[in-house]
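Of the protein chains in this complex, all but one are displayed in their positions.
In order of appearance the chains are A, B, C and D, and numbering begins at 1 in each one.
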Amino acid sequence: MANTKPDNTVDYQAFSPFKPFEPPTPPEKSPLPYVFTFCVCMITWLVLSGKFDFFHIALGIVSSAIVTATSGDMLLKARRIAGLPGAWLRFIAYVPWLLFEIFRANMHVMRLVFHPRMMDLIDPRMIRFQTRLDNEMARFIFANSITLTPGTITVYVSILGKYTVHAIDRASGQGLPGEMEDRVGAIVGE
Amino acid sequence: MSVLDIVATAMIAMGLFFFLGGAIGILRFPDFYSRLHPAGKLDTMGQFAAMIGMAIYLLNDLSLGSVLTALKILLIVVFVFITSPTATHAIVDAGVRAGLAPWTKESREGRR
Amino acid sequence: MQSIFLYAGVFLACIMVLSLYRAVFGPTVLDRLIGVNAIGSKTTTLLILIGLIYERVDMFVDIALAYATLNFIAVLAASRYFQKKKGLYDEAEGR
Amino acid sequence: MRAFALITVLMVGGLLFYGLPDFPDWGDPASPASTHLSPFYIEQGAADTHAPNVVTAVLAYYRGYDTMFEAAVIFSAGLACFFLLRTFRQKSIETRLYRHLPTGVTLRIEEGGKTPEGSDEFEPIDSHWVPYDMIINLTCRLIVPFVQLFALYVIAHGHYSPGGGFQGGVLFGAAIILYAISTDLRTAFKRLQEKAVMLLSALGVLIYAGTGVVCLVLGGNFLDYSFLAGILGVDAVMARSHGILIIEIGVGLAVMAVMVMLYYNLSSAGRHDEGL
Partner (left out) sequence: MIWPVDLIIMLLVMICGIGAIMVRDLLGAAILFGAYSFLMCLVYAIMGAVDVAFTEASVGAGVSAVFFVAAVFHTSRRTKD
């Protein structure tokens, strides 16, 4: 039946070092996320629209207001406002390095694809490691960077920051977490 | 042909090369997990290169409309860079949860 | 330049045949999903190429943007089927 | 039975191929369709409605009556899905599972199946629940506002670029569906309730038909937007353009609400618990 649990190779409920219970902090009532969402939406609208007469800009203001009212608290949580501009600048500085790494990764996978004895070169394996990043956004950037770079795919990130990664060969899995974690940690200032 | 045309052609050719690698990789690799590597990385890179090439080609005539269209293409690129790793992650997570056994070197040598 | 775009489009359409092989003959459903995802990413590029061939990119770029979004939604929904702990194979096949 | 089906399909297909040569050629300028009607639309469309996209002018102005019933058909499809699938009776639940929100631990509470008094740290989950996935969740939070904005752009710019009320409505609905997929159905209900969805779908069709009725009251034909000029304070051509925008908004609302309603009912089989 469908109820039978499949034998997973990953332990999904790994809550090993159990954190002491902290009551959830109520979200601060701050208008900043809404203002931020409105501004981003307005800029995006101007790029999309390409018409700068009064009528279309008024439509853009109405549309941005609708989006802000329905999903204004999605882009940013109120707690994470502190240190925001610096984080953005550091993220922009991180992107070129990431692009270079992606290019190298693609060359690596490309060599595997066109290699005639490909089956001997690859050696797929699962790797587990614990990250020291504490910020959710940083973990997200780290996970997606892992997926985009040499021969590795993020399979699962547990709540406590335990990463499960599928690596295509031995060499590509060894570098983790390594330099990338330091660079991602530098974005959020850890 | 201007310089921008040559750069755009080179970028599009690179993108097509990556796309070709991705398609062949999806065919050649032995199991589901390793097939995701070319599908997740090479396709993203191919899309990135080809779209940047086309955006560069659009900058040949510097009018407001063409610049905005190039910006829209850049918006697609940003979108792809956020969504493509997530789609790859969703597929591989589904595979693990469904209980698909990964192909390893030991399993192949054990079969010999 | 138009002929270059035309050749690129033909080449891309030929590559899509390879991805479609995985989508039609894939051994498991997840392999089909990979194939369809690959087809979607190639189609997004091909749409803008067609726009460049017709010299009306501003028309086609909207479709490409919508396309990139909806491809992601379809893949996410299909993978969510397995994340709800349903098995990979058919229940009736008894595997 | 299969042989009969095959023979039927082959016969019908053969008849269709037999009738194929009678059609005019692809893009034939002398064909009946492109001798009288199409030139009129192409020549008059931009002058009449101030909309360079001829398709929008034809759909929303010249053939507005057709489009109104298309919206009505979609609305009735949503209603049919609601009446067929929605179940209000609570089934007896064999296991009650709860998620402790601060830690994410799943609990089973025995004694009467009730959470502790005055606590809002627990949420009920299904027996087949999906664990919290940070990557999918964050991605959807990042892209949902942009998809919504893009949908509104498609609705508002139907005059100039491809798209219109139908496509924009589907995109807006897809954004909400994406949010419901990434979290679960109960979280989506907090943003868009079922009653709101029902009201919005009816409101969309009402806006469309109401515009026509307003035109009728002002002395024109049904859906002849040039008579709205007195209300909107512009000349007749701009009034037609604004009228097209108004009914696009109506179609968009109806389609968006119906798509979300279909998803709510289909993904949870009418129980509205956790969904896909």
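In the analysis below, a residue touches a chain if its C-beta (ideal position, glycine included) is under 8 Å from a C-beta of that chain, and two chains touch if they have at least 3 such contacts.
From a predicted model like this one, the values you see are computed outputs, not experimental measurements.
Visitor: Since one chain is left out of the picture, which of the remaining chains does it touch in the full complex?
Guide: C, D
Visitor: Per the definition of touch given earlier, which of D:A51, D:M68, D:L171 or D:A229 contacts the omitted chain?
Guide: The one listed residue touching the chain not shown is D:L171.
Visitor: Using the touch definition from the top, which of D:G78, D:P145 or D:G163 touches the missing chain?
Guide: Checking the options D:G78, D:P145 or D:G163, the one contacting the hidden chain is D:G163.
Visitor: Name, in rising order, the residues on chain D that touch the hidden chain in the full complex.
Guide: 26, 53, 55-56, 154, 162-164, 166-167, 170-171, 173-174, 177, 181, 259, 262-263, 266-267, 269, 276
Visitor: Spell out the interface residues on chain C facing the chain that's missing from view.
Guide: 6, 9-10, 13-14, 16-17, 20, 23-24, 26, 29, 32-33, 35-36, 39-40, 43, 46-47, 50, 53-54, 59-60, 62-63, 66-67, 69-71, 73-74, 77-78, 80-81, 84, 86, 90-92
We take it that only the chains that are shown with their structure count from here on.
Visitor: Whole-Å distance, chain B centre to chain D centre, using C-alpha means?
Guide: Computed value for the inter-centroid distance: 31 Å.
Visitor: Report, in whole Å, the distance between the mean C-alpha point of chain A and the mean C-alpha point of chain B.
Guide: 18
Visitor: Indicate the whole-number Å distance between the mean C-alpha point of chain A and the mean C-alpha point of chain C.
Guide: Chain A and chain C have C-alpha centres separated by 23 Å.
Visitor: Where in chain B do residues touch at least two different other chains?
Guide: In chain B, 22, 24, 36, 44, 65, 72, 75, 79, 82-83, 85-86, 89-90, 93, 97-99 touch at least two other chains.
Visitor: Using the touch definition from the top, which residues of chain A touch two or more other chains?
Guide: 6, 44, 48, 50, 143-144, 154, 156
Visitor: Inside the complex, what are the residues of chain C that reach chain B?
Guide: 1, 4-5, 8, 11-12, 15-16, 18-19, 21-22, 28, 30-31, 33-35, 37-38, 41-42, 44-45, 48-49, 52, 57-58, 61-62, 64-65, 68-69, 71-72, 75-76, 79-83, 85-88
Visitor: Any idea which chain D residues touch chain C in the complex?
Guide: On the chain D side, the touching residues are 128, 130, 133, 136, 143, 147, 150, 154, 161-163, 167, 171, 174, 177-178, 181-182, 276.
Visitor: Within their complex, state which residues of chain C touch chain D.
Guide: Counting only chain C, the residues touching chain D are 58-59, 62-63, 65-66, 69-70, 72-73, 76-77, 80-81, 83-86.
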